[in-house]
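Attaching a single structure in structure tokens format; questions to follow.
As you look at this complex, bear in mind that one protein chain is not there, while each of the others sits in place.
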């Protein structure tokens, strides 16, 4: 299987201005090596982010861009996530001053003193992550950050949006297909920031971060234009909306899910609106990044069958 | 078992100024009859809310107040929900102009024309609700609205807040215990607005609404002071936060869940903050009411055991 | 001139459940004595709010309700503000923990330590207020809180909304007319919380607070129904919108100002929308209360002349 390792420096923006790290054919399975959100520089409790990171402002390094031959603006890039293996025996979390869901941040500044900086090192063993106080939780990895290059913009890798990016939604996990809009020739795909596990909202801003060996398959759906990332699992069709305030992330996710149902399942908008009122599911992915990400889901069992 | 039926008019505010509909002893099981959110006035697709409701502004009628002897300011009212039976063979949903999650509202006014008014009548049969297009979903009832009287305020029954109220969270269901702060002598408990089923966020603003026969047990926890509604299920401890924007509802829910863990399980705040980052669960209850309601949850299996 | 002094306790809610402090005829000039937001209990830097207030949760005492004969639901109460005189020679400001525009609050809770509590005593002399460091600013008083009773609700006096309340907008000042919706028989008018001066947004949450002698004239406009408070000055027509997030306060203020222009000046909605885009004025009244208050204004010189 083709392997992609970042040669040269990792990427800190989603944009069309980077040299490719690989060029692949559609339909090809691929192994990608990703660094953790801290550039793999935190290995002990003493490795505080403010000490070890070269630049706290631009963290969350991505592997990419991977160019997918034949993809063009207006197509959809299909990313089937097949497997995610940790590249070390521990995950890292941290409290970072002025970052997190229950503290003052650069986006929501206040005059209060920040929370203390702190690092957590969690062993990964037997498919479990060993948190503090003997708590063991399942290894449930996903791609915290995944996306394509915007057409002319170049956006930092901490921010999620219409191109995907740092969505921090557990739904981008093995078994699921992520569909991303293509804005430029060859799509320019990036991913990284694997989380070995994460709670809803990623409350303090840092999940169980690991470098990883990621197996995916990239494909191109010609002529299918989408506006926001979609995810398809065995049980749900989904859309991720990213924005602030949080209700706008929700509005984007639901309204694009309705578009999904209209375009691919033949619903009328108001019919889908009523159905989702009764059966819709919503995940709060992150409430800590420069945009919040929420996932709106429709259970497939309640979806009208495809006519085709 | 003692039965409580609203004699005289239903209640349209949570407040301390109403005559009681019943006075009960702590620990007593109780059957309460509730009207649906439309005063049971919608029975056919032709019964548009704007036609049949006496006052669209004050809908969502509640049964109450039920006075609980011995409850005093600073106590907690425990509500064990035992059973919810529908009082008719159909549920009602509707599109109401200027109300809902994907339309202009009184809280978020815009110059656009409103969405059309429409009524949906859904049969309930064999523990299923029959939606449009042959979709059948499980009967999964809960109390859309439940709360105590604030100390000196009197708040409309469409709004959720620190007293509970119109939270529209599926967690207030049979099998769970709801804990509500007590602000006045005898607590003054109200409930109503049963939903036979509802999706996350209650997207269009109206779930599967039914009148119901509700069995609960009310009890008083003396000297335990809480600030926001808590819910305890077999698997989770939870707090409901209600506010706008949605991130503030989330912040309230998480920070009060942390207080819950500190007060009853001996956590330090930052320790709970880190644990919830990795294992916390969040439900978007409603994104349509004057305040949005989000539920923050901690799985009991990861909670430190009680010392006592 | 008739004088109104609060006999018995001050009021801490806007609602229809209080005994009247006075009953007046429409068109009568009136002198009202108001307490400051701290019940006049802060007189020295040592008088910290947490020490001297009986109940920090329910502060901001109001004088009222004053019943206005002949006012009925669906009318408008006109309040002409004629004069505001300080009742002592100093104003008080303070930092209150968990309150303010640049700190964590009950509405936006965070885990950070609160800002320190502190009291500021500012002399009022020769129509100036003497702030710290020798800064002298003009005495520019206004009614921080002013409103009518909602129909069935009873809302704490810290919160502004459709009934007026704690709007903290400098436009409710001598020379201006405030129009308030009437929801109940006799209107039930309340006011208080005079600010001797205040910056936009009332940033730390506490302006230059004074007890005052307020001269107003109350009148009733029969059959004129408004939904939100309006203000008329020599130069502007205005509407105050109160909500969270702040953009919703702005949306309410602008859309009700457009309604004002439609109803009283014969504009079409979109015509008013375009005019306000080029000439509209907006004031951020408060960004610290449970709802934020913004004032949307149209300069009268650009308004179409009344036909009548």
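To keep things simple, chains are lettered A, B and C as they appear, and every chain counts its residues starting from 1.
Methods note: contacts are C-beta pairs under 8 Å (C-beta built on N, C-alpha and C of every residue); 3 or more make two chains touch, one makes a residue touch a chain.
Model, not experiment: these values are computed from the prediction.
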Review point. Which residue, C:13, C:34, C:59 or C:198, contacts the hidden chain when the whole complex is considered?
Key: C:198
**Study point:** Identified contact with the non-displayed chain, of A:24, A:68 or A:110
**Key:** A:110
Practice item. Consider the whole complex, including the chain that is not shown, and state which of C:49, C:86, C:101 or C:229 touches that chain. Key: C:101
Practice item. Spell out the interface residues on subunit A facing the chain that's missing from view. Key: 12-13, 15, 17, 58, 107-111, 151-156, 243-245, 248, 251-252, 255-256, 258, 269-270, 273
Exercise for review: Tell me where the left-out chain touches subunit B, residue by residue.
Suggested key: 102-104, 108-115, 245
Check your understanding: What residues on subunit C make contact with the chain left out of this view?
Key -> 93, 95, 100-102, 115-116, 118, 120, 129, 131-133, 135, 137, 197-208, 244-247, 250-251, 254-255, 258, 270-271, 273-282, 284, 287, 292, 294, 302, 304
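Everything that follows uses one rule, which is that only the chains that are shown with their structure count from here on.
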Point to revise | Relative to subunit C, chain with the most remote C-alpha centre | key: A
Review point. How far is the middle of subunit B from the middle of subunit C, if each middle is the mean of its Cα atoms, in Å?
Key: 33
Revision key, fill the gap. Expressed in whole Å, how far the mean CA point of subunit A lies from that of subunit C is 46
Revision key, fill the gap. So subunit C residues touching two or more other chains come to 108-111, 245
